[in-house]
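What you see is the complex with one protein chain gone and the rest in place.
Let's turn to chain A:
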Amino acid sequence: MPSTRVVVTGLGATSPVGGDVASTWQALLAGTSGIGYLDDEWVDTLPVRIGGRVAVDPSEVLERVKARRWDRSTQFAMVAADQAWADAGLEGSGLEPERLGVALASGIGGVTTLLANYDTLLEKGARRVSPLAVPMLMPNAPAANVSLAYGARAAVHAPTSACASGNEAIAMAIDLIRLGRADVVLAGGTEAAIHPLPMAAFANMMALSKTASSDDGRDPASVSRPWDVARDGFVLGEGGAVLVLESEEHARARGATIYAEVRGAGISNDAHDIAQPDPEGRGGTRAIKMALREGDVDPATVVHVNAHATSTPKGDIAEGLMLHAVLGEHVDRCVVTSTKSMTGHLLGGAGALEAVATVKALHDRVSPPTINLDDKDPEVDLDIPTSKRDLPEGDIVALNNSFGFGGANVAVAFGSV
């Protein structure tokens, strides 16, 4: 077991169900969906017309002149980082810049900035392309801008593993602290990919659900339905989340509020297919086992899982197999949720937003529901409440799983304090 204990001391988020952690958490516990029809003018050209826009646009929160130099994904990251920084009470704490790191990921980078500038190139010529395009669209832009805002001079990373990116960033942040390379790391993920090109691409690869996008009479809020027999793909969401991870020693020395302890992290790869999960979930199983072994976690204490479950036919089943393989008979005592049923899939932001939800669930001892689970797939044998469920007292552990195109599997285990 690693000797340096890592704890969570601050949370920030902007999501389809709330502009901050408090409103997001209330909405998740209440089973509120953030999915609706998109009102963009381009949407009529697409086979998918629904998505999860952020509840509070960053333009309402950020300074206009700063925000115009940031891709939308960076804007979400800045909103979430500002909240997490304030929540952790780090302002004026005397933290040395050389001991502050950042690990902040996105799945596909500044794609709207890239494509908007390409439109400008075609329509108006090379002279009109923004001189800021590259520093805005580069994949490390969210991490770099957060480092600038807070003067973070330890390592500043932007790991990419598609939909596992946010969780991988958290795993990387844990390592930075354990290796002694930083005392505090702002860790998380962000994504702003609601744009016709990525949406058309996801739709064409049959990853996005096309339900409710034609005149089928369906409610957009009912389309993200993990583990339900009628699930037929994910719904794209946007937003970002940041956690303040800190060595326990540093947190205690400054009297910080501790939400949860990191017990372990596991990372593996399927090497099976560029987009499909291993149908038996073997890689994910290894990642979860790694996370539990690292923290010397008794599987009987794992009482909550915030699943990756995106509402795709194969992935949701594979994750159920993983939990059975890891927890065995104890899986019956484990309350499983997919908050994507309410937020949609934030891609590189998903693992971070779900880490915030996992930590809140441990801290408040309550699991959010999974909505739209009207008819559970008989191939899934898990306890998935459809309204919020209290978690037990005592020392408990919760898992946050994320899986990404390219075969990436990341699991992080948090423990109650």
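The rule is simple: contacts are C-beta pairs under 8 Å (C-beta built on N, C-alpha and C of every residue); 3 or more make two chains touch, one makes a residue touch a chain; residues count from 1.
The working rule: contacts and distances are computed from a predicted model.
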Name check vs UniProt for the chain missing from the figure, options "Branched-chain amino acid ABC transporter permease", "Acyl carrier protein", "Na+/H+ antiporter subunit E" or "Heme exporter protein CcmA", returns "Acyl carrier protein"
Among A:Val65, A:Leu122 or A:Ile274, contact with the omitted chain is made only by A:Val65
Given A:Thr4, A:Ser130, A:Ser222 or A:Gln276, the residue that touches the chain left out of view is A:Ser130
Where chain A meets the chain that is not shown, the residues are 63-65, 68, 124, 127-128, 130-132
